[in-house]
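Quick one: the structure is below, questions incoming.
For this view, one protein chain was removed and the others were kept in their places.
Up next, subunit A:
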Amino acid sequence: MARKLLLEHINVPGINTFDVYRSKGGYAAVEKALKTLTPEEIVEEVKKSGLRGRGGAGFPTGMKWSFLAKPEGVSRYLVCNGDESEPGTFKDRFLMTHIPHLLIEGMIVSSFALGANTSYIYLRGEMMPQIRILEKAIAEAKAKGFLGKNILGTGYDLELYVQPGGGAYICGEETALLESLEGKRGNPRIKPPFPAIAGLYGCPTVVNNVESIAAVVPIINDGGEEYAKIGIGRSTGTKLISAGGNLKRPGVYEIELGLSAEEFVYGDDYCRGIANGKRLKAVVAGGSSVPILPANLFLKTVNNEARLMSYESLSDGGFVSGTMLGSGGFIAYDEDQCIVRNTWNFSRFYHHESCGQCSPCREGTGWMEKVLHRLEYGHGKLSDIDLLVDVSKKIEGNTICPLGDAAAWPVASAIRHFRDEFEWHVTNAHEATTRNYGIANYADPLNAVVA
């Protein structure tokens, strides 16, 4: 069994309470950081650890922290992005539900490192139970002197607030999140300026994912170099993967980055293969917005190397034959699942969640959804497939925020890899509404590439 850093004590009864968490070594990072380290040293440790943002983009966290502007007399903010609305991703919710003090501990250390005296945890409006859990945990920490004025007698003040949003996917985009946090309509801002210069209330702000902030705790406890030893290459540390779909044992797994994809899907410690003895057809490796891959391309790269669960290996092959680690929302599809229907479903989600601010995304997501709906229900034309590719290209890269890209990629990649299935939906319109296409050749081993 691999090393666990975040979920080590997850099965200890009462770990969601302060006393049990503390008895398991909790809040040691706060003591270490506030009493023995300077903020610059903490940023340096995080840089050394090579921790990359766990929210999807994979931007190095230490680097992000060092970009924070530090003008005199202007307050700085740390905002934790707990909006987690990517379909297929539920790792942050799991973390916050079962081990809320880990997030709070991470928030205290990170806020200290950034010099923030007010920090926010922004949660999606649907996560009402988690809001109560976190508020209870904050009250406990405050009663024990880990929050509030003069923490542990070090003279450092920190107020931590939990703020629910209205429940919108777009508010997971950092500038839309800040708008929403300020009490406005959650429209993404036009960048530049980036939040590190002018974020919340126009002050320098860092926005980090829940898991990134939680990962700061083991980095401080063990040191950045120790953390960097876990993982492979530039993908260091552990990552929570929320595995869903037709798996024998779905759930949230903490993996060491660099685990082989095959081991993750079929290994006894992990998902234990596909449910009901079926075969794997396709995989969405990192939340609905990353490109979908057929089973054979997911398990092996085009160069016939084993694919690993890491930032680099998953994106091997670029958009042609690769995907992305994203936020770790792992969805597996067995041979009975319809890719056209799945693509339509994703598209429907993005249509519903587009903020409507910029034209390509506002109009394009709706258009793609309607065309896909038509294909799925057997009214499509062969030309619709090329139309979809073209519309997705017109959206991709031309929008204010990455939602446009996120809406375009699943459609473009589904057509790239499963075009035969889309065509079958057109040519066998009636059959397509009554039965599935089946697995075709998506699980067959790849032919070796000849130079």
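Definition applied: a contact is a pair of C-beta atoms (placed from the backbone, for glycine too) under 8 Å apart; a residue touches a chain by one contact, two chains touch by 3 or more; residues count from 1.
The rule is simple: contacts and distances are computed from a predicted model.
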{"item": "Choices \"ABC transporter\", \"siroheme decarboxylase\", \"PepSY-associated TM helix domain protein\" or \"2Fe-2S iron-sulfur cluster binding domain-containing protein\" - which one is the UniProt name of the chain not shown", "value": "\"2Fe-2S iron-sulfur cluster binding domain-containing protein\""}
{"item": "Option touching the unshown chain, where A:154, A:303, A:359 or A:441 are the choices", "value": "A:359"}
{"item": "Absent-chain contact - pick from A:161, A:194 or A:367", "value": "A:367"}
{"item": "Option touching the unshown chain, where A:234, A:300 or A:394 are the choices", "value": "A:394"}
{"item": "Positions on subunit A contacted by the hidden chain, ascending", "value": "168, 170, 185, 190, 351-360, 362-367, 370, 387, 393-395, 397-400"}
